[in-house]
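Notes follow once the structure below has been shown.
Every protein chain except one is present and positioned as in the full complex.
Up next is subunit A:
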Amino acid sequence: MSTYYFVIVGQNDNPIYEKEFSTVNKELRKEDHRHLTQFIAHAALDLVDEHKWKTANMQLKSIDRFNQWFVSAFITASQIRFIIVHDNKNDEGIKNFFNEMYDTYIKNSMNAFYRINTPIKSPMFEKKSEIFGRKYLLS
């Protein structure tokens, strides 16, 4: 059993994309977490700000622990933050997921009709996120 909550945070600390990957039943998940993963992701933004100046790497790896939850982060050159709140260790999968989502995000940013720091509503982005999540996180 594993649960992943993925969020892309814009430059103004606003969430622009949210996605939850889980092998648990949907109803059970809603009752269990009660938006706890979102609160954890929001609280971890402070740690991302601390870690981003300590390494030249975009992969910040695991930056926080909250009970049994891990928080892994990825930060782009334009200060867009990718955060995953997960309950089991999957460093390699998360790393690959971040890289793929980063490519997808760059392509979405090149869309002339998309403005930076606004919510991403692209169906292609949603589809790619689903594919990479199933491939790298849930398997």
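In the analysis below, a contact is a pair of C-beta atoms (placed from the backbone, for glycine too) under 8 Å apart; a residue touches a chain by one contact, two chains touch by 3 or more; residues count from 1.
The rule is simple: contacts and distances are computed from a predicted model.
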Chain left out of the displayed complex - its UniProt protein name, from "Trafficking protein particle complex subunit 10", "Metaxin-2", "Transcription initiation factor TFIID subunit 10" or "Ubiquitin-related modifier 1": "Trafficking protein particle complex subunit 10"
Which of A:Q38, A:Q59 or A:N96 contacts the chain that the document leaves out: A:Q38
Where the missing chain touches subunit A, by residue: 12-15, 18, 34-35, 38-40, 42-47, 64-68
